[in-house]
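Of the protein chains in this complex, all but one are displayed in their positions.
Letters A and B mark the chains as written, and numbering starts fresh at 1 in each.
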Amino acid sequence: MKHSKDLLQECAALLAALRSEMPLVHCMTNTVVTGYTANCLLSIGAAPAMIDDCAEAAQFAGIAGGLLINVGTITEVQATAMRAAVDAANATGTPWVLDPVAVGALSLRTALANELKAKTPAIIRGNASEIMALAGFESTARGVDSTARVEEARDAADLLCVQTGATVLATGEIDFIASLGEVPISVANGHPIMTRVTGVGCAQGALAAAFAAVSDQNYRLAALATALVMAVAGDMAAERTLAPGSFQIALLDALNAISPEDLMARGKVLV
Amino acid sequence: MKHSKDLLQECAALLAALRSEMPLVHCMTNTVVTGYTANCLLSIGAAPAMIDDCAEAAQFAGIAGGLLINVGTITEVQATAMRAAVDAANATGTPWVLDPVAVGALSLRTALANELKAKTPAIIRGNASEIMALAGFESTARGVDSTARVEEARDAADLLCVQTGATVLATGEIDFIASLGEVPISVANGHPIMTRVTGVGCAQGALAAAFAAVSDQNYRLAALATALVMAVAGDMAAERTLAPGSFQIALLDALNAISPEDLMARGKVLV
Partner (left out) sequence: MKHSKDLLQECAALLAALRSEMPLVHCMTNTVVTGYTANCLLSIGAAPAMIDDCAEAAQFAGIAGGLLINVGTITEVQATAMRAAVDAANATGTPWVLDPVAVGALSLRTALANELKAKTPAIIRGNASEIMALAGFESTARGVDSTARVEEARDAADLLCVQTGATVLATGEIDFIASLGEVPISVANGHPIMTRVTGVGCAQGALAAAFAAVSDQNYRLAALATALVMAVAGDMAAERTLAPGSFQIALLDALNAISPEDLMARGKVLV
């Protein structure tokens, strides 16, 4: 079992690798967060591309370093394109991330996420309610906000690992990373103001695809780096401002400024 | 007849109620302003959700506290989903807001808004040109900008109240609130810089759905609180900056910072 200091060092190295390799990240995501997601990826050092046409999405998923599937404003047309992109990603070995936004109460996204979770996602990222719903637990979700606590979702995350083989990243006050046959990891960084800006969680899904692209198939490490980078950047931004508009901008600045050394010095990783 | 000071107190209480209840606001809106609308709702203290699939929109409109229908980038697919959501909202008693963006010159949105205005919206929010066009007056609209003055739109607002039973909020340099059988109300706060940022008017429609959700069916008060909160927040933000990019962010910060006391101290309400 690795100590948290070793894990922090590996995350720091992965951040450096991301900035060196500038992976191309194909985002199929919701209409609320497209711009902010692209800016988060640019700030951290990756190259975003949002492509939603069915034929083009299948072409691009094979070119990209990583693929994000976020069902936040799913439509039938986008669902069809997502299926094609996931199949292309799997055919070409592109790792892909599933973000099951608000799965549970709503029919189209719930059916689609349940269909896609069987198609070997590298990482599944969601809040506690979403992870519980996707694992088949009774959820207490209230729309897109999570009311179930991350702690209560740990059993669901473990079950979702068994069901899918994916690394599961359940985000919340404490982020939780579960991988099949591995010791679970928690990240205790981050600030409540992050929930007052739309798209922070969705951007985290995109970061997961970026880190997966440069992780040499170590998706547990990619998920940890994702959680750590966003939460430490959140801490850094929260030191500058706690007003939500200004924080949204400060978080982009922090994603650009954050260094491997910042991760080492500030990261609160519990194994 | 209530004095303006009484109305200010009621608005202040409604703002406190919104922050306490954190209503879930279902936004079916245009693609330009989705992110900014969500951030405005989060800043004021509500919980946004943008859901556009026809089946899901009908499901969610019944769960949400309020529904916004904004036709700014309407498509045939979105129009179908909006009809389903409005019917579901009416069936479950969810108040909904109609924002007839650029209605008048363009065919699909004009037909849809005229169809939907017969389905008992709680509040109709638009600029003077849009209110005039929706009431059936000859409009002088130039695209999505309003060139008709709010003063000229008062007759149209009154007629629209008679036609629909809705409270009509006509926004502009002076905001105007008309309700059937009630004394009209004006709000004289706000700053011209608010027209140099995209989505301020559209976000106001979303705030109207949020206030309607916590208003106990007092939609006149909800419309007044909407106008007052956005205009006073605009005043507060304009004191920080008059550069449009910075103002966009300062307005989000002001929506978070604005207190019931700020409304009482700054509100310019004319009955």
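One rule holds for everything that comes next: contacts are C-beta pairs under 8 Å (C-beta built on N, C-alpha and C of every residue); 3 or more make two chains touch, one makes a residue touch a chain.
It should be emphasised that the depicted structure is a prediction, and the values quoted were computed from it without experimental measurement.
Q: Can you work out which residue in A:S43, A:N70 or A:S129 touches the chain that's missing from view?
A: Once the missing chain is taken into account, the touching residue is A:S43.
Q: Check each of B:A16, B:V32 or B:A257 against the chain that is not shown and name the one that touches it.
A: Answer from the full complex: B:V32 touches the omitted chain.
Q: Quickly run down the residues of subunit A that touch the omitted chain.
A: Residues touching the hidden chain, for subunit A, are 24, 31, 34-35, 38-39, 42-43, 47-53, 55-56, 59-60, 63-64, 77, 248-253, 256-257.
Q: Would you write out the residues of subunit B that touch the absent chain, in ascending order?
A: 30-36, 72-77, 102, 105-109, 142-145, 196-199, 243-246, 248-249
One rule holds in what follows: only the chains that are shown with their structure count from here on.
Q: Could you give the separation in Å between the centres of subunit A and subunit B, each centre being the mean of its C-alpha atoms?
A: Inter-chain centre distance comes to 33 Å.
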